[in-house]
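Removed from the display is one protein chain of the complex; every other protein chain stays in position.
Every chain is named by a letter (A and B) in the order it is written, and numbering of its residues begins at 1.
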Amino acid sequence: MEEQLKIDFEKKLKDFSYSDQEKKFKETNFKEFLKQGFPNRKLENWKFSDLNQIIKNNIGELTFYNDYKKENQIDKIELIRELEHNRIIIVDGKIEKIDFKFEEKDKIEVLDEQGEETIKENINSLINLNNAFSNKFCKIIIKKNYSLKKPLVIYHSTNKNTQSKNTNSRIDFKLEENACLRIIDIFKDNSEKNFLNIYYNFELDKSSILKNYKIDKSINNNVKYSYNNVKQQANSISETFILSSGSKFFKNEINCDLLGQHSSAFVNGIFDLDDENHHEIKSNINHLVENTKSYQLVKSVLEKKSKAVYQGKIFVSSEAQKTDGYQLSNAILLSENSEFNAKPELEIYADDVKCSHGSSSGSLDENSIFYLMSRGLNYKEAKKLLINGFLLDVIEKITDEEIKNLIKDLLGVKE
Amino acid sequence: MRDKQIEDLKDYKYGFSTDIENFKAPKGLNEDVIKFISNIKKEPQWLLDWRLKAFERLKVLKEPDWQKPKYPKIDYQDLYYYSAPKSFKDKPKSLDELDPKLLETYQKLGIPLNEQKRLNGIAVDAVFDSVSVATTFKETLTKQGIIFCSISEAVQKHPELVKKYLGTVIPLTDHFFATLNSAVFTDGSFVYIPPGVRCPMELSTYFRINASDTGQFERTLIIADKGSYVSYLEGCTAPMRDENQLHAANVELIALDDAEIKYSTVQNWYPGDKDGIGGIYNFVTKRGLCKGKNSKISWTQVETGSAITWKYPSCILKGDNSIGEFYSIAITNNHQKADTGTKMIHLGKNTKSKIISKGISAGFSDMTYRGLVDISPKATNSNNFTQCDSLLMGNKCGAHTVPYIKNKNSDSNIAHEATTSKISEEQLHYCQQRGLNPEEAVGLIVNGFCKEVLQQLPMEFAVEAQKLVGISLEGSVG
Partner (left out) sequence: MLKINNLSAKIDNKSILQDFKLEINPGEVHAIMGPNGSGKSTLSNILSGKKGYDVTGEVLFENKDLFSLETEERAHKGIFLAFQYPLEIPGVNTNVFLKTSLNAIKKARGEKELDAIQFLKLVKEKAKELKFDEEKLGRQLNVGFSGGEKKKNEILQMSILNPKLSILDETDSGLDIDALKTVAEGVNALRKKNNSFLIITHYQRLLEYIKPDFVHVLMNGKIIKSGGPELALELEKKGYENIN
C-alpha cells in the first residue's frame, strides 16, 4: 500500500500546479499519513473496527490518484425532486458544481483555500489522507444575518468506472453572526468498492445555526468515512442528523467544540442496517465554557449480520460549569447474528453539571408484539409498527419540517 | 554488581536453614531470583516451571498504558522480589512513633488499640494476638472439610488442588502485572469449600494465620465446589501502612455447579499525603470464573485508599444460568487516582449480570469507571443491567465513565445508565438546618448515594465502611 501511496502522491504533485504553500500543506499531511497509516483497533476510536481489514475485505488494493482535470458528467445524477434546493455536486472527490441559485449573491462568498503550512490540529490520519489527496478545497462563507432560503444539498457521487479508489473531498464553512444554513448530504453511488473520505469544517459565529442531515440510504458496496469538525461560538446551535443505512461500511465522526456560552449541539442518528453492513457513529462533544448544552440520541434496527457501533463522548472541562449533557442509544437486534456495540463515555472535570447517558440493546419486545397481534395485526405488521414507533422518536428530533418529511418518506415511517 | 548478587544467591540456594528473618533476595528480576523464591518456599518442580514460564512470557509483554492514571516509570530491576518477614527491631516500637494523622483516623473509626498496633506491625500482647483467635476458627472449618490456609501451605499440603486450579482464571499469558505476579508471587490465601458445604463464617484475611507481610505480590485462590457457598472478606477499614509502593496481586475465584462466592474488599492502603507524595500503586487483577451451571460470583468493593488504584474485578459467566455481580464504591480525594470497574463476559445461556458502581471524586483527584459487558452469540437469553453514578465535589477533580457494551445476541438485553451530579446546595442546607456540620452532612448524603453498594457488605464491615466513606472525604467541603 505504501508503494502505491507514494507513486500516486508523486504523480499528483507532478500533474497539478500547486502553490508552494499548498504543496507544503499536502506534503506535511502526506508524511503524517505515512507515519500513522490507516486507523486500526489499537486506537481507542477504532476499537470496534479495523479500517485496514474493512478495506482489505471489501475493496482490496486501493489507489489514490484522481484525475481532477477531467470533467465529470453530472447531468446523469438524479437530483432530489421533493424540495427545491441549492446544490454542490462532488464526483470522485472533485467539486464539479457549486450552485446557490436560490440565494442572494452577495450573501454567500466562495473562497479558494490554500491550507496551512503546518498541521495545527492533528485530528487523525484519515484527515491527513484527505488533505494530502483532495483537490483544491474551498471555504464557503455565509454572511452576517443571512439565512439561506433553501437548503444546500451536497451530492457525493462516483463515476461509473471508478473502482477500488480512494476519493477525498473537503469543504470549509463559516457561518457569520446570526447566519443560518441547512445542509443535506446525499450519496449517489454509481460504482462499487471505493473508499470515500469526506471532511467538513464548520465555524459557527455567534447566534448562527447549522443543520446538517446526512442521508446514506441507497444500498451500495462502498466504504465511507465522514468527519465534521464544528467550532461553536456563543448562542450558536448545531444539529446533526445521520441516517446510516445503505453503505457497506460508514463511519461518521462528529466533533463539536462548544466555545461560547449558551451554545448547543444536537447529534441524532438512526442505524437501519441489513446484510453484513457495519456502521459507526463517533461523537465528541466538548463542553469548554459555562452554560452549554448537548443532546444525543441514536437508535438502531439491525437485521441479519449487520453491526452498529455508537461511541458517544461528552467531555466537560473544569470551566464548563452548568453543562447539560445527555446521551441515549437504543438498539433492536432483529437477527441472532446482528451485533450492537456502544461506548457511551463521560469525561467530566466540573462539578455543577447535569450529565447522563443510557444505552440499551435487545430484541423486539414480544409482549408488545402479542398485544398488537391480539388487535388483529399479523407478525410482520406488528413488527413494522413497533420499529416505526421506535424510530419515530429520533425523526421527531429533526427541527426542519421539510427535511423531516423527506426522511420519513425515505424510511417509510408514518406518524 | 549483578554478578555479585548472583554469587550471593548461589550461597543461599541450598542454605534454607539460614536465618531468613534478616534476609532479602537481591534486587532485580531474573530467573535466579525466581528460583530463589521457589526454593525458599520449598515448591515442587511444576510450580517453579510454571513461574519460569510466566517470566518468559513477561519478557515479551509491555506494561499497559491505556489506563487513565499515569504513573512514573517503575524500574523493575530496582525492586526486591522477596523479603522475609521483618524482625521486630526494624518496626515501630510504639504508637507514638506513628503519624498523628493516622492515629486520629483510627480514633474516628473506633479501631481498638491492639488492632492499631497490629496494623502497623507493632508487637502485640499474646492474649490479643489474632492468631489465637484464628486457631479456634480453624478447628470449626476443618471439621467441615474446608481448607483455609496460606497458598504456600496449600502448595505443600494440597498440591493437587492448587495444580488443578492455579492460573485457570488468570492465565500465565494474561497481561503484564498479572504475569509478573505469576512469576514472583510470594504468598496469599487459599480457600477450598467442599461440595455442598456452606461455609459457616465469613472468611477473612483478617484472621489469616501469618497474615502479616504477604508482600507486594499476593496471590489468592478460592474454589467453591459444587453446591457450596463462601463469603470472603479482604482488607480492613483502617489505613494500612506498607513499605512497598507497587502492589500487583492476583485473585482467582472458581465457582463450580450451583456454588456461590461472595468476595468483599475494603481497600484502604496509604494514599499519599495531601500533596500527593508517596502512596501505594494498587494494580490488582481479580477475576472470577462461574465455571458450573447456576453458579454465582459477587464482587463488592469499597476503594478509598492508594495513590493509584487500577483494578477490574471480573466475572466470566461460562456455566449456563450463572450470575455475576459487581458492587463498587470508589472514593478519591486529594491527588488520588482510580481507574476501576468490571468486566462481565457472558458465555453461557441464561446468564445474568448486574453492575452498580458509585464513584465519588473530590480535591484534585481523578476517577474513572471503566467496564465491559460482552454478550457472546451463544449466550442466549442473557441480560445485564449497569448503573454507574458519579459524584463530583469541586471543580479540580474529574469523574469519567467509559463503558464498553457489546451485544452479539438478539435474545439478550443490555441496559446501561449513568449519571454525573454533585451534592445539591438544597440537600446540604437541609441537613445543616437539622444541625449537622457540613462534613457530617456530606458524609450522610454520600452514604445515601452509596447505599445500594453498602448494603451488599457483610454486617461487620458495613458499619465501619460507612464511617470510612465519611472520613475519606474529609477536607473536601468548603
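Methods note: a contact is a pair of C-beta atoms (placed from the backbone, for glycine too) under 8 Å apart; a residue touches a chain by one contact, two chains touch by 3 or more.
Keep in mind that what you see is a predicted model, and the values were worked out from it rather than measured.
Taking the complete complex into account, the chain left out of view touches A.
Between the chain not shown and the residues A:308, A:331 or A:391, the one that touches is A:391. Residue-wise, the contact with the chain that is not shown comes from A:381, picked out of A:67, A:112, A:319 or A:381.
When the missing chain is restored to the complex, the residue among A:63, A:368 or A:399 that touches it is A:368. Touch with the hidden chain on the side of chain A covers residues 367-368, 370-379, 381-382, 385-386, 388-393, 414-415.
FYI, only the chains that are shown with their structure count from here on.
Of all residues in chain B, only 66, 377, 383, 390, 392-422 touch chain A in the complex they form. Interface residues of chain A facing chain B in the complex, by the touch rule stated above, are 44, 47, 318, 321, 331, 333-363.
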